[in-house]
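Excluded from the complex is one protein chain; the other protein chains are retained at their positions.
This part shows chain A:
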């Protein structure tokens, strides 16, 4: 009974521990946008190269209609300022560690 399950468990023993959960909605962004630096997606900006401020400002501009787009002006209206900031912080380029 446990033969199959056990092989899975052992395989996973090397896996890293639970990561910090993303802000609500942020995982959906990654259905199109990558946030890995060096990603080679065509068409969608790679979020991991942007700062949290840049992402937050872009969402605010889409929401207010100041910035044109295809789906983003609609999607941005689904999030409040606070929600958008949390998403931006989840997905942005990590800030440089202090030396």
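Please note the rule applied: a residue touches a chain if its C-beta (ideal position, glycine included) is under 8 Å from a C-beta of that chain, and two chains touch if they have at least 3 such contacts; residues count from 1.
Note that in this section contacts and distances are computed from a predicted model.
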Hidden chain of the complex, named as in its UniProt record, picked from "NADH-quinone oxidoreductase subunit J", "ATPase", "ABC transporter permease" or "Sulfide dehydrogenase [flavocytochrome c] flavoprotein chain": "Sulfide dehydrogenase [flavocytochrome c] flavoprotein chain"
Touch residues of chain A, complete complex, unshown partner: 1-13, 15-19, 21-22, 24-25, 27-32, 34, 41-44, 70-71, 74-75, 77-79, 83
